[in-house]
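Every protein chain of the complex appears in place save one, which is left out.
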Amino acid sequence: MLQKRKIINDPVFGFINIPNDFIYAIIQHPYLQRLNRIRQLGVAAFVYPGAQHTRFHHSIGAMYLMNEALSNLKMKGLHISEEESDGALAAILLHDVGHGPFSHVLEQTLVQDVRHEKISLLMMQKLNALWNGKLTTAIEIFKDTYPKRFLHQLVSGQLDVDRLDYLRRDSFFTGVVEGNIGSARIIKMLDVKNDKLVVESKGIYSLENFLLARRLMYWQVYLHKTAVGAEKMLINTLKRAKELSHDGHRLFASPALEYFLRNDISIDNFEESNEAFDSFISLDDNDIWVSLKAWCTYPDVVLSALSRGLVDRNLFKIEISPEPPDEAKKELLLEEYCRKYGISAHEASYFIASEMLVTDMYNENDDSIDILYKDGSVKDIAVASDMFNIELLSKKIEKYYFAYLRD
Amino acid sequence: MLQKRKIINDPVFGFINIPNDFIYAIIQHPYLQRLNRIRQLGVAAFVYPGAQHTRFHHSIGAMYLMNEALSNLKMKGLHISEEESDGALAAILLHDVGHGPFSHVLEQTLVQDVRHEKISLLMMQKLNALWNGKLTTAIEIFKDTYPKRFLHQLVSGQLDVDRLDYLRRDSFFTGVVEGNIGSARIIKMLDVKNDKLVVESKGIYSLENFLLARRLMYWQVYLHKTAVGAEKMLINTLKRAKELSHDGHRLFASPALEYFLRNDISIDNFEESNEAFDSFISLDDNDIWVSLKAWCTYPDVVLSALSRGLVDRNLFKIEISPEPPDEAKKELLLEEYCRKYGISAHEASYFIASEMLVTDMYNENDDSIDILYKDGSVKDIAVASDMFNIELLSKKIEKYYFAYLRD
Amino acid sequence: MLQKRKIINDPVFGFINIPNDFIYAIIQHPYLQRLNRIRQLGVAAFVYPGAQHTRFHHSIGAMYLMNEALSNLKMKGLHISEEESDGALAAILLHDVGHGPFSHVLEQTLVQDVRHEKISLLMMQKLNALWNGKLTTAIEIFKDTYPKRFLHQLVSGQLDVDRLDYLRRDSFFTGVVEGNIGSARIIKMLDVKNDKLVVESKGIYSLENFLLARRLMYWQVYLHKTAVGAEKMLINTLKRAKELSHDGHRLFASPALEYFLRNDISIDNFEESNEAFDSFISLDDNDIWVSLKAWCTYPDVVLSALSRGLVDRNLFKIEISPEPPDEAKKELLLEEYCRKYGISAHEASYFIASEMLVTDMYNENDDSIDILYKDGSVKDIAVASDMFNIELLSKKIEKYYFAYLRD
Partner (left out) sequence: MLQKRKIINDPVFGFINIPNDFIYAIIQHPYLQRLNRIRQLGVAAFVYPGAQHTRFHHSIGAMYLMNEALSNLKMKGLHISEEESDGALAAILLHDVGHGPFSHVLEQTLVQDVRHEKISLLMMQKLNALWNGKLTTAIEIFKDTYPKRFLHQLVSGQLDVDRLDYLRRDSFFTGVVEGNIGSARIIKMLDVKNDKLVVESKGIYSLENFLLARRLMYWQVYLHKTAVGAEKMLINTLKRAKELSHDGHRLFASPALEYFLRNDISIDNFEESNEAFDSFISLDDNDIWVSLKAWCTYPDVVLSALSRGLVDRNLFKIEISPEPPDEAKKELLLEEYCRKYGISAHEASYFIASEMLVTDMYNENDDSIDILYKDGSVKDIAVASDMFNIELLSKKIEKYYFAYLRD
């Protein structure tokens, strides 16, 4: 029982009740509060000015949906203890806590092979030690070692409340209305069969829509070409900054960012060294932006041009194609940059970037989405759907991006 | 120029300006006002209590979208004269004017082979005579005899403003949020190439979403099993009423409905006889409901049971299957009805109904949806989409419905 | 426990769960289903084409808010038994069940001194007899004879869930966005002190907004001049129809409507005669519309002109003024009608109407809205608000409407 009822005003779901003091304590902890300073969509705000919502806000929304899902399952007669319920709520609240600013950018630049799930787990373990084991169930659910495995599926699976929240929330804040999914309908249709999450058969159209909406959001938002261009630009900027730091340049940076510019950090460091860990959880979007602004005037033409472009929203131009970019064209561009800026070929290489991007709607290596029929039988959606089939669902769409500095 | 600016408050699109006095005159005409008494979704309100919106409201919404589409095309440099613009606006306003109440029900019961498009055209022609040819362009656009054929496509095609409005509006009023389509985005992406409507390539995800949302709305709303059960029940009720009338029974009915109960009317009658035409345009949802209520106490067990069921929302039970219903089961049911109600096999047959229902996402016999690329090339969406293909898009989904009176 | 969970899709509040089988039985009963055929806002659809929502839909919405309010009060530690909870839910579901079509119109024409609350009570009592007393608590709450009087306040008071739903719902369907009230916030702030509903002090701004939004909806929607003109026209039409019926004319009408045209019915008749009661509950919007359409061609110039005007939306012109309308102007108009239509002065009087309309924001004769402070003290909002005061809140705004037939 809460001493004082706490409510959070959410433009997406309305009033969100915080269910109890334990959950409130997690929300109040600096680890979660830090997510208030990390945007959910990183560079997407370059394209969608409304997309300023934070990972904190998303975590709260996912907790709300988890609560809805658990209530619904209990109403259908499933037994879920209070401890399990708290565990699932805590696990979803903390599932993103290990994210750094501009996650994918960081993972390719400032750290090596440090996946945010690992850091999230590390942070949960630290909290668990602090709170005398109160997070043990949450950790087991998160790691999928808890016996009731559907709880893990709700936290992380093809149809978890993480996705249900972020698709809906990202659609809301970007204004891409077609990305809106029927999260409430899907949650009402959830059930558990043989310890596995299933969806009642009449929810099948909402599921098909969910899969397609997710795909739409990928290409319309997450992999929007301008956003991808900005991300490439940011990656190259941070790589250049790291290179310069290694070469002895003293770039302006916050203490936390400086640590990562000067040191090569892998996941082992996080487990061994408080400095790596503490520096990481001190980092947020602000550190990146402040440095970018300061670097605009740094006397390295590469670093300053890239930083200035990001600060003034003069982003990489980007071309998308089903084919890899033409090598000759790349060479020509690099030569131009060398000549124009008086830089080396290595330096010029920071002004271009290319990548193959892939999405699929449904990953058959993950758990499947199973449909429950009235006769008790269960089918994978790839079989149940008269619209999709496994070939289509697991088809990978590949696009080649080629990005380069504008004149 | 309007003497007095007219604005309609629409919860879906906000304020809708009525562009000029000619359009205002159409809206004020009794033909269009009559649509205020015909619900857009007929029996769907049995399932979705919010789905009370009218064909009038839809017509206004479609006019708004037409205006948006025309403005957008003009902004892109296309020449559309004021007469053409008025013609397209008038055509879309009047495109549904020939609908009767519960259209598909009527077409299977009270009239024979009378498609609403024919009556709409007849009504436009009458108005055109009244207004000295002011609707000539509108009629040509409607009939697809006007040279700029993309104007007809906007009125009636795979991507017309009719569908763009009704999907969005039906989604809004039913509360089926996943049916929401990005109508604004699609309209912004419209262009014309070789006198044919095309969509800019970056709108392709919105189009895929539009096709899937349409499919979802079919199964979730338009062909919702309870709604189909109600529709079958209403069809059988009206067929029974017609049979009884032919046999000399004097059933309560409004003058207009009585005309159709007593006479066998085909489209020829509409063209030749003012009585058929006038009776038809006097009919609306109210006539059906008032008769159903009166028939609840009529001393024919078939008519009264069916009417009572509709009035009290005790609807046909319905089963859906990929296979046709079992004949033996049907026979058994009929026997039970005969015994229970003391009626003949013929009479009992009104208590059951079965049908195969089919939908597809994209009808290749209609005009195609064409995608315009930056290099000026054009591809059918069935080719352009990396998600859909022509086989999938034109795949017909068939379901067998079997409906019968509840105990 | 529900055998089968029932959910209603509401575009205003999302999915609404039907809490149990008893409540479901009420919803399924023909008395409540009948409200599906009565629009919440009667003639307002002449102005706001989206305002087609029904009294059934409103009743469901109010039940949802009652459920929210009860859950919230229980969470604050108040004891409410299951029987009381069901009673309150049943009372709010049934609170409008006695409404006829176009209620205020009817009360001035077809019946005498028959307030809908009385009929609602009569209907509840009939159901209670049918269901062996299961509605006893609901009836006591409705009549305010139940000991926990705050339950009655939730059903009918200055801050009842009836108002909370209809303001929000009417705002939603008309598109008058400013009428949107913070119903969720107000419900979260509700508490009970000394058996009386109170609102936590931090909800005071939402309350002020609620009172002003209610006032805005009055003038912008409920008393919109076009709607008032339509209502006056409908009243005069029905009065004329009744007069003609008394004089021996046989007007087309449904059996139920005919009963009220031919007989003078007061509340006593309802209690004594099944015929009055049964006829009343057979009446809905459809009966009125079908008759209006039939009367368009009736050979009484008054009845046909008025009916035609309503059917074709050629409504009374209306003038609003702080002063009563000028008698000389009235006389002149009447003379013109006499001359133009060749009718008597008495007959011409049906072509005009005038009335003084009054609203206030807060009726001090009703229960007060009380604010609860953290120190446990309670103040009337008229005292607590730094914006309003009792004089302002209870100030009655009066406007004179003068309506007359257009040329």
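Letters A, B and C mark the chains as written, and numbering starts fresh at 1 in each.
Rule of thumb we're sticking to: a residue touches a chain if its C-beta (ideal position, glycine included) is under 8 Å from a C-beta of that chain, and two chains touch if they have at least 3 such contacts.
All values reported here derive from a predicted model rather than from experimental measurement.
> Decide which residue listed in C:S85, C:S206 or C:S307 touches the omitted chain of the complex.
Answer from the full complex: C:S206 touches the omitted chain.
> Would you mind spotting which of A:Q28, A:S266, A:S321 or A:N363 touches the chain that isn't drawn?
A:Q28
> Given the contact definition stated above, which residue among A:F56, A:F277, A:Y337 or A:F388 touches the chain not shown here?
Here the residue in touch with the unshown chain is A:F56.
> One chain isn't shown here. Among A:Q108, A:S201 or A:S282, which residue touches it?
Once the missing chain is taken into account, the touching residue is A:S282.
> By the contact criterion defined above, which parts of chain A meet the unshown chain? Give residue numbers in ascending order.
The list for chain A reads 8-12, 14, 28, 30, 33, 36-37, 39, 45, 47-50, 52-54, 56-57, 60, 172-176, 252, 254-256, 282, 284-287, 289-290, 293-294, 311-313.
> Over the whole complex, note the residues of chain B touching the chain we left out.
5, 7, 14-15, 75-76, 184-185, 188
> Which residue numbers on chain C touch the omitted chain?
176-178, 180-182, 185, 205-206, 208-210, 212-213, 215-216, 219-220, 386-387, 392, 395, 397
Here is the rule we use: only the chains that are shown with their structure count from here on.
> If I superpose chain B onto chain C using their CA atoms, what angle of rotation comes out, to the nearest 5 degrees?
The rotation relating chain B to chain C comes to 180 degrees.
> Counting only C-alpha atoms to place each centre, which chain is farthest from chain C?
A
> Measure off the straight-line distance from the CA centroid of chain B to the CA centroid of chain C, and report it in whole Å.
32
> Compute the distance, rounded to whole Å, between the mean C-alpha positions of chain A and chain B.
Using C-alpha averages as centres, the distance is 43 Å.
> Send over the residues of chain B in touch with two or more other chains.
176
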